[in-house]
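Encoded as structure tokens, here's the structure I'll be asking about.
Removed: one protein chain of the complex. Kept in place: all other protein chains.
Note that the chains take the letters A and B in the order they are written out, and that residue 1 is the start of every chain.
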Amino acid sequence: MLRIRVTRMRAWVLTGVLAISLAAVAAYPSSAGASSHPIKIGFSMTLTGGLAGNGKAALLAMEIWREDINKKGGILGRPVEFVYYDDATNPANVPGIYTKLLNVDKVDLVVSSYGTNLIAPAMPIIMKKKLVFMTLFGLAVNDRFNYDRYFQIMPSGPEPKRDWSRGFFQLAMAQSPKPATIALLATDSEFSKNAVAGARDNALDAGLKVVYDETFKPGTADFSPIVRAMQATKPDLVYVGCYPPEAAGIVRAANEIGLEAKMFGGGMVGLQYAALLTSLGPQLNGMVNYDFWAPESTLNFPGINEFLKKYQAKAAEAGVDPLGHYLPPYAYAYLEILAQAVEAVGSLDDHGKLAEHIHKTTFNTVVGPVSFADNGEWAKSRVLMVQFQNIKDGNIEQFHKPGKRVVLYPDEVKSGEFIYPYANAR
Amino acid sequence: MRVASFWPVSAVLFVGVTAATFFVNEYYVVAGYMVLQGLIMATAWNILGGFTGYVNFGSAGFFALGAYTSVVLYTAIDPPLWVVIPAAAIVCGLLGLGAGYLTLRLRGVYFAIATLALAIVLETLMVNWDYVGGATGAFIITPDVPLFASYNAFLFVIMLALAIGSVGLARYLNHSRIGRGLTAIRDDEVAAECAGVPTLRLKLISTTIMGAMMGIAGSLYPYFVTFVEPLSAFNLIVAVNAIAMPMIGGTSSWIGPVIGALLLGSVQEWTKVNISSELNLLIVGVLLVGFVALAPRGILGLAQDFRARLRGPQKKEQGDDEPAAA
Partner (left out) sequence: MFSIDLLSNALVAGLLLGGFYAAVALGLSIVFGQLDIVNIAHPAFVILGSYVVYMTNSALGWDPVLAGVLFTPLFFALGVVVYRIYYSGFERTGRESLAGLAFFFGIMFILEVTIILIYGVDYRLVDAAYIGQTLRFGIIDLPYRMLVPFLTAMAMTAGIALYLSRTFTGRAILAVSQDRLALELMGANPIRIKSLAFGIGLATAAIAGALLIIIGPVEPSFGRVYIGRVFAIVILGGMGSIKGTLLAALLIGVSESMVQTFVGPSWADAVAFSVLLLTLVLRPQGLFGRL
């Protein structure tokens, strides 16, 4: 008798658990709503998982774009709607999401999720339907697919891997005496390894001797042994490709040990975000790192400040990077380009014409004028090299103003003088 | 299900579902692929976990090794899938065999932790192996397939056949002498050994089959996502699902993982496009904890209890501990 009662109680509790789960599911609002014949743009985004910090910031920027365009009357006079799903930074989710967007939700246009891993799985599906595919921060995805309707918004340039670090080496080789040796360090991840592979090629072309060339696993707790081993090879230049957590660890270890290189930085993701800028503060001074936008006068494109104002007002609530200099303007811009192209062609249906138009046009966006090379990358690279200068403390206000991340490269947007070697700027 | 009816029913199911791929929306085919992948992983896990009582935390390692076998073959000669799948099965089967020898020294928790370590060592190897792309990853360009609605539909049909085969094999093991031997090991390994059960041989059989099956599930993954890199190939979600699905369905019988995979897999596919993935993970966690705490024998156990209650309380005692109604 007792057994039965226990079983029954278990069944009840279990039903309760199930019911609560289902209630949670039901209570969650679904993404699409009805409106008068809107244009639906579908995408998957990294809203959870490893790349969620950037994915959420991108989504916020995209939503600001949607509000802006709808205020202006939409595209072709039709309001714009989003249909999007979270891919959880898991590539295995991407094929299902794009199949659903195209076959079930019947969206009119698709754009990509954030990052190479999440773009590549969508490619076969998009290519089969012969759609224009605007993508967000993939590195050299199209090298393998050679798809002529692929357009990528990160300003890495026509030779993504090489262009990525070109500025670093142009700056270095212009110094006298010329640096002779370089140390390369990369996280074991797709993005960092590609960046460092390009840097290696550039270094060899510049006649530099590679004295240290290693990779490490994400999640390394202490970088002191690595930085010290690197230091022992006495490199003139140190080029690092890594993600935010490692960037913090490496910068701290380099400061603690007193890294003696003449130039230090390169491809460190994370030094563009408020979180690391404020927590590392003065430890960043003198480093030369890539960037895509900084509040310098040479990069003051029409619309960018209005956009950032809207973004920054909502950033805290959305729990994303409060500065929004890195990815958000580009997430805004890739939709701007798509919309401008559709307006110019006058139709959503002919993707051949749409692609043709994007290929031959220079678009004015919040990230400046954009035109594309045949492989869908920017026609000319605009990977900035910025030097951190005169950072006094960890106060966030200073990073809204010019002078902290001084643009050294490329020349047409140069905003200040390069302090060399590294030690002089610390 | 009666012993004789499994294969005819499966054959009809296979033909029916294959035919359906030409008519239903392609999205359901792609979502179905993910469910089937989970089903094979769960079935494989259960052969060792449920039947034999050894917990494998390293399922993601076996899965990824299968995927990387495909990447290696693709990079080298790009052979057709009927070469790739058996190759992945052999490679992962051998790894399973190796893991089986671990059971000589490691029982219970130690084995579970060793499999976790095994997966991480494998991941480190793949990260440092440039031939398969290392941490940079490798692209797989899929060809067009004639006859099928799309390449994903083609993969789905293959996956369906593999899933039916895996479940059939698990069912055979469950009901055969081997299965009874495995159950004896699970219940008391020392006693089984004393009673003359060839424990080592049986354990090796079950770890090898488990490994091979997981390798098969992984072998198609590169063709499905077209881009493979270690971080996503060794995804923890794969390992969690491989454990959660049998636990929720019921581990004592071959049908448990099938029920669990179909249920949890579909719920996951549904939540993926309807609610945020954070809640998705939370649901897996809550369901897993809820089931192991409150319904240790899974849905299968609940169903048996329910049936036993319908039959009346006096029969309940005996029906309780029988693995599955055959």
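Convention: a residue touches a chain if its C-beta (ideal position, glycine included) is under 8 Å from a C-beta of that chain, and two chains touch if they have at least 3 such contacts.
Quick caveat: nothing in here was measured; it's all calculated off a predicted structure.
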Given B:20, B:83, B:117 or B:195, the correct residue touching the omitted chain is B:117
Any idea which of A:53, A:198, A:368 or A:402 touches the chain not displayed? A:53
The one of B:79, B:108 or B:198 in touch with the missing chain is B:108
Using the touch definition up top, pick the residue from B:244, B:259 or B:275 that touches the left-out chain. B:244
Which positions on chain B touch the chain that was left off? 49, 53, 55, 102, 105-106, 108-110, 112-114, 116-118, 120-121, 124-125, 127-128, 236, 240, 243-244, 247, 251, 278-279, 281-282, 284-286, 288-289, 292-294, 296
Which chain A residues touch the hidden chain? 48-50, 52-53, 56, 185, 188, 214-222, 224-226, 228-229, 232-233, 244-245, 248-249, 252-253, 255-257, 270, 275-276, 279, 283, 319-321, 394
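As a convention for this text, only the chains that are shown with their structure count from here on.
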Please compute the C-alpha centroid of chain A, do the same for chain B, then give the distance between them in whole Å. 35
Which part of chain B faces chain A closely enough to touch in the complex? 25-27, 29-31, 33-34, 124, 127-128, 134-137, 139, 141-142, 150-152, 221, 224-227, 229-232, 235, 237, 269, 271-283, 286-287, 290-291, 294-295, 302, 305, 309, 313, 316
Footprint of chain B on chain A - complex, ascending: 1, 3-4, 7, 10-11, 13-14, 17-18, 20-21, 24-25, 28, 30, 47-50, 85-88, 90-97, 99-100, 103-104, 116-117, 120-121, 123-125, 128, 144-145, 187-190, 192-194, 197, 215, 217
